[in-house]
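Missing here is one protein chain; the remaining ones are kept as they sit in the complex.
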Amino acid sequence: MLDIKRIPLGAWIGLILTSLFLICAIFAPWLAPYGNGEIVGDVWGPMTSTNLLGTDNLGRDLLSRMIYGARITIFIAVLATALAFSLGSILGFTAAVVGGWFDSLMSRFVDLLMSIPTLIFALVVLSVLPANILTLILVMGILDSTRVYRLSRAVAVDINVMDFVEAAKLRGEGRGWIIFREILPNALSPLVSELGLRFIYAVLFLSALSFLGLGVQPPSADWGGMVKENKDGIVFGIPAALIPAGAIAALAISVNLVADWILNRTTDLKGGRGNA
Amino acid sequence: MSSPILKLIVQRVALGIVLLFAVSLLIFVGTEILPGDVAQSILGQTATPQALAALREELGLNDPAYVRYLRWLGGVLSGDLGTALTSGHDIASSISDRLANTLFLAACAAVVAVPLAILLGLLAVRYRNGPVDKAISAFALASTSFPEFFIGYLLVFFFAVKWQFFPAISTVFDGMSFIDRLHAVALPATALTLVVLAHMMRMTRAAILNVMQSAYIETAELKGLRPLEVIRKHAFPNAIAPVVNVVMLNLAYLIVGVVVVEVIFVYPGMGQYLVDHVAKRDVPVVQAVGLIFAAVYILLNIVADISAILANPRLRHPK
Partner (left out) sequence: MPDEQSRKAKSGRLLDIRNLRIEATTYPPGEPPKTITLVHDVSLTLERGKVLGLIGESGAGKSTIGLASMGYGRGGCRIIGGEVVLNGRDILKGGRSGLRKLRGREVCYVAQSAAAAFNPAHQLMDQVVEASLLHGTAKRAAAEKRAVELFRKLGLPDPENIGKRYPHQVSGGQLQRVMTAMALCSEPDLIVFDEPTTALDVTTQIDVLAAIRDAIRDTGVAALYITHDLAVVAQVADEIMVLRHGRLVEWGDTRQIIKEPRQEYTNALVSVHEIEHQEKKAADTPFLSVKNVTAAYGQGTVKVLKNVSVDIHSGQTLAVVGESGSGKSTLARAITGLLPPMEGSITFGGKKLSNALSARSKEDLRQLQMVYQMADVAMNPRQPISTIIGRPLEFYFGMKGAERDRRVAELLDKIEMGKGFADRYPAELSGGQKQRVCIARALAAKPKLIICDEVTSALDPLVANGILKLLLELQAEEGVAYLFITHDLATVRSIADSIAVMYRGEVVRYGSKSEVLAPPFDPYTDLLLSSVPEMEIGWLDKAIASRRMESAGN
């Protein structure tokens, strides 16, 4: 079982910060001192006891906006990651086990999608699609599923040629047993740590799109959008834009620390006890 | 040059060309078949059906999709990228200056990032598992987790606003001296460098480590060679290919970073141009610029693969 004393410091920091962000996201309306669009003071007001992080470009409470922003950012990133994962891993595993034309067709198509930088392709597609959250989740999820596809296919192909899978085939086991009982338990740990990395990528990707004005549309805003709203203050020495930007960095780092820790615990194919 | 190697290179280039055509098709399909109508976007929601029909006829939108694709592709191949819907300007001529600006910015970043990444990667290998290595990998973790605009605005906040070393907005214009130009792009180039540095360094470290752990390095040590000689004579020739590969892949990564960085610093390059026209839903511009970005990306990937082929002794000296 998991021994709490053996969790390294970095992983602790990651776990605590990640949970903190998650709590903010889930309980946003109860935690935020003011409403999301409520104007409470002057434009870019300083940090005071009533507005802990000051106010934004329209005089809204920055802390409240940050908490609501956490909700939107994490919500979209989680859904996009979930879409990328389910799509990518199902297709990847199927391609590895079935092989043949299905594998060739899927793999060539993924090669093609990956030969265009993701951000560029997203921009191209977003130029014609309606700007709403569903579109964002679909575009991000589908584009990112290519990476999950590659990883899960590669992992499954590696495991599929191992002797214990051959032994199961010789025993006469069906495809279901082979995928779910032989391959999946051994593919899980690389996929779990990849899950963390894909989530970070989704957060950064969403933030970049919103920062460019092509992601979440006003008046609601994710953290990337808040950077865009407040960026003009920077040249006047007002650091309001740095706060959401820093929050993105902190979220990414903490998830990274957790993913690193999981990966280090489970890189071996030894299996056995105590591993995820 | 022996023939099998030439054959591989020709194959790789041919594959790249095929890929480029496939990408052009993908971009076209992505922008044309999805909902939305160019005529509608030009004339706006209030346009009369007659005006819409007339404009569609004029733009050739009533032709079947493949005819429009071939027409567009033919134009691109002959250097005609079409006209921007919003301004009516010729896209090719609006792009040329901006492309040069973007390449200048990317080149500045690359000139700093590549040697620095290799040096840091070497240091990390030399002091493996020591404090230097740990510090370098902590920096790499931070840097891959930082969004581009966080790095960008931190630089602006301190170097442009607080200390006023460099301008916050990178204005470049014709007839500017080289030094002035460098001064103008200092901050965006730094931001871009930081964006790619971590990745490049991590991969360089892995590539060099892989070579250093080979049995032939032990053989060289057991001949009594000095550590530097071991690296120069035995590790270096085998590390070139993977390192060049890493560098090229990361330069390809640069062109994604450049989009956001140009917006941060209001730099008149391709990225800024693309983002503006995505917001305006100016499809012909988006198609053209998207294709150029994709082409550069594919080109760098081809160069990476070819350098790996050239540096492989098994291919250079076939049986």
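List of remarks:
For clarity, chains are labelled A and B in written order, and residue numbers in each chain start from 1.
Criterion: a residue touches a chain if its C-beta (ideal position, glycine included) is under 8 Å from a C-beta of that chain, and two chains touch if they have at least 3 such contacts.
None of these values were measured; they are calculated from a predicted model.
When the omitted chain is restored, the residue from B:R71, B:K162 or B:K223 that touches it is B:K223. For the options A:D56, A:D144, A:E182 or A:D260, the residue in contact with the chain missing from this view is A:E182.
Checked against the full complex, the one of B:P4, B:P115 or B:P237 touching the unshown chain is B:P237.
The set of subunit A residues touching the chain not shown comprises 6, 162-164, 166-167, 169-173, 181-182, 185-186, 264-265, 267-274.
Subunit B meets the missing chain through residues 214-216, 218-226, 233-234, 237-238, 313-314, 317, 319.
Methods note: only the chains that are shown with their structure count from here on.
Here the CA centre of subunit A is 23 Å from the CA centre of subunit B. Residues of subunit A that touch subunit B in their complex: 111-113, 115-121, 123-130, 200, 204, 207-208, 211-214, 224, 227, 231, 234-237, 239, 241-242, 245-246, 248-249, 252-253, 256-257, 260. Put simply, subunit B touches subunit A in their complex at residues 19, 22-23, 26-27, 30-31, 34-36, 141-142, 144-150, 153-154, 156-157, 160-162, 168-169, 252-253, 255-256, 259-260, 263-264, 274-275, 277-279, 281-283, 286-287, 290, 293-294, 297-298, 301.
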